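Here is the structure we will look at.
Heads up, one of the protein chains got dropped from this complex, but the rest are sitting where they should.
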Amino acid sequence: MKKLINRVEAVVDEATQGLGLAHPDLVRVQAEPRFVARADAPVQGKVALISGGGSGHEPLHGGYVGRGMLDAACPGEVFTSPVPDQMVEAAKAVHGGAGVLFIVKNYTGDVMNFELAAELLQAEGIAVRSVLVADDVAVENSLYTAGRRGVGGTVFVEKIAGAAAEAGASLDEVERIARKVSDNVRSMGMALTSCTVPAKGSPTFELGEDEMEIGIGIHGEPGRERMKLRPADEITAMLAEPVIDDLGLKQGEQVIAMVNGMGGTPLLELYIVYRKLAEILGQRGITIARNLVGNYITSLEMQGCSITLLRADDELLRLWDAPVHTPALRWGV
Amino acid sequence: MKKLINRVEAVVDEATQGLGLAHPDLVRVQAEPRFVARADAPVQGKVALISGGGSGHEPLHGGYVGRGMLDAACPGEVFTSPVPDQMVEAAKAVHGGAGVLFIVKNYTGDVMNFELAAELLQAEGIAVRSVLVADDVAVENSLYTAGRRGVGGTVFVEKIAGAAAEAGASLDEVERIARKVSDNVRSMGMALTSCTVPAKGSPTFELGEDEMEIGIGIHGEPGRERMKLRPADEITAMLAEPVIDDLGLKQGEQVIAMVNGMGGTPLLELYIVYRKLAEILGQRGITIARNLVGNYITSLEMQGCSITLLRADDELLRLWDAPVHTPALRWGV
Amino acid sequence: MAGDAAAAVDGERIRAFIRRFAEKVAAQKDELTALDAAIGDADHGTNMDRGLQAALERLPGEGAAPGDLLKAVAMALISKVGGASGPLYGTAFLRAAAAVAGKATLEPGDVAALFKAALAGIQERGKAGRGEKTMVDALAPAVEALDAALARGASLGEALAEAARAAREGSDATIPLVATKGRASYLGERSRGHRDPGSLSATLMMEAAAETLAGGPAS
Partner (left out) sequence: MAGDAAAAVDGERIRAFIRRFAEKVAAQKDELTALDAAIGDADHGTNMDRGLQAALERLPGEGAAPGDLLKAVAMALISKVGGASGPLYGTAFLRAAAAVAGKATLEPGDVAALFKAALAGIQERGKAGRGEKTMVDALAPAVEALDAALARGASLGEALAEAARAAREGSDATIPLVATKGRASYLGERSRGHRDPGSLSATLMMEAAAETLAGGPAS
């Protein structure tokens, strides 16, 4: 295992400390239980947005804490959901009296840990709502599974709901916006290589030198299909088409598109994917109104990419364009 | 070779097209000869900043074209300097009558190709100056080599000289600022793994499962020393100390610091490195006034990192803080 | 009937059970993680080990009642494990603690009630039935076997031994199943042919119980 780490047990703590040291103007890091909070939290009268999940997906979630996005992030161990204590203490630290919205990626562990935290907070009289993100179309049969996984769409929910909260929307309203985004966003990913969880020390899965995995999860969970490597244009189509179909996108609609790297993919390659994605959408008469190309939700050093599309309307575009100032996403500031 | 590409020959063209498609508000891409220009170029009366070099270091340089940074970037083939035609046509397209500054990383090929371009442009009556970036302290014996390589410091020269040009500084003044940055910036990098140049199809070098290369170049050129893998804190010290010493940084000084990923390194790990860098500098009484942590000058999918420090004063900090709006660097806008 | 049924189950036996469970998980940590690598995300061993080690540190001192010991484990697991298994085992131990609250020693029937409550907690939290390829597939038959053995008059030691065997068989039986809960469910058909990691940790828990609760060395 080749990693820039000290001790396997200290990886998440040290990285979180590094984040705090690098961005003291934006975030404040607490150690026990571990969470990352907005430097100026609590913002009185503002709905507090809290997310979290296993680490190893950076910049998600810690990199999205700051003005116009999250109030706090709770990083679990690598690929392991955080524990309720983290969300409970984070919520107490950042809530501004207008309620708390949990943004939860749909994984059994995340769901249950956030659920426990919500129960504990409700008991203390803090209003908590939860929005589930479940945008991964690679999971086909959601009746016979734990349901679709939450992946790239999470970045969009955090940005857009964050803008609504920043603008002073009520808990009801922020929840409505968050659900609107999660209802209209879909993703699909693929891997060229595995990643190695530090605590395990060896690759999560093995792929042949000429193989790739389509529909990979962000924890290296196997996907829809393992197949021979194909050219980038074909791969882009294999990811984009199920997403477009599942959203039922029609000619004349507009989207916010993300071509996301899994952590080990050169930006050069992501732009090759974006080029084809723009062509595919263009041919269907769908406009890319905004886009992100880069590493936004990763799987450690995995090579591969994912495509996320959000059906956009004026409300979502306005909130998307609203100022954001976090370690990983910044504009208008 | 596992890459998200179509044909080896088309990699740079397609990625450059993708960049143009993703950021039509910021950049305009031309194909033959290939360059990336500011969407609003030429800006009349503004000194035009042009850089370029081999591809494979994205976001450098194309990702730094835009307001407050470069007017044009000339991407060569992967790890191969661009040809003079590119710089000549780019300069003709973007110069605004106030002269052109070439920002050249110190590699024999880059230097000679930019030199040829400058000769051709001077012959057409366009004033061209060149500033060489040669910040890699891994190259010890610059008398017996082609001189120090230009690496991470390039990002700082482009940002800061870009801000000066945007503010309307004269060619003399922009050149002075660019030289001031390049005189005060130093870097050093390391690799955990090799990268694979698409045209070659196999790794540039081989490293044992427990080995790393200290002082690696951004093209996978072997470095100072190959050694057994060490903890991140020790690696950070091995990179930071030669940089600090070479700059002769003293207690009470301030720096702009960059912890840069080589392309395949998780952000998680870069923050672990940043944490230690902050500690090392803190112990010496050196203040990190500003920082960047992420992938800013890469080597395809190489795993590893580099540290860049720029001795900062009020003038440089003011220019650093000036608005910038490019695909890869954005603030104040 | 056997000599091991001699004394009732006191706090020190519960402590021995918790220690043995932690030892077994520590010893088979890599195995648990490898199973999770095949159909999950390769952390079940690390997760459970981290939680149980924390539990050992937080156990109340000598003389603590069974319920207090079990509650300490619950809180440690909830605060330290994360993932799916944290809330599941956490809830299980919380319910187990509640089932025996206030008792200084446990009769065989209390032990059965303890494990029944644990199973109910897991099913309430995780909404999994039998046959979904989860820890429930080991625990549910174990609880049934424990009940049945005690009902037919077996000693606690015998009954726990049967429960542990039933857990092991239940875990074996997860191998051909397709997962429909938890992370492994994303694999669909490809989850067949692999043992569910949580069913192994649950088996280790039942084996630890069989080796400690009915007597034997208290550590």
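All chains are identified by letter, namely A, B and C, in their written order; residue positions are counted from 1 within each chain.
Methods note: a contact is a pair of C-beta atoms (placed from the backbone, for glycine too) under 8 Å apart; a residue touches a chain by one contact, two chains touch by 3 or more.
Computed from a prediction, not measured in an experiment: that's the story for all the values here.
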| item | value |
| --- | --- |
| For the chain not depicted, the shown chains it touches | B |
| Contact with the hidden chain (one of B:G63, B:G99 or B:G217) | B:G217 |
| From B:N113, B:T236 or B:N260, residue that would touch the chain that is not displayed | B:N113 |
| Residue numbers in chain B that touch the chain omitted from display | 33, 54, 76-85, 107-109, 112-113, 115-116, 138-141, 144-146, 149, 197, 199-200, 204-205, 217, 219-222 |
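Assume only the chains that are shown with their structure count from here on.
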| item | value |
| --- | --- |
| Chain A-chain C separation of Cα centroids, rounded to whole Å | 33 |
| Centre distance in Å when chain B and chain C are each reduced to the mean of their C-alpha atoms | 56 |
| Mean-CA-position distance for chain B and chain A (Å) | 29 |
| Per-residue multi-chain contacts in chain A, two or more chains | 78 |
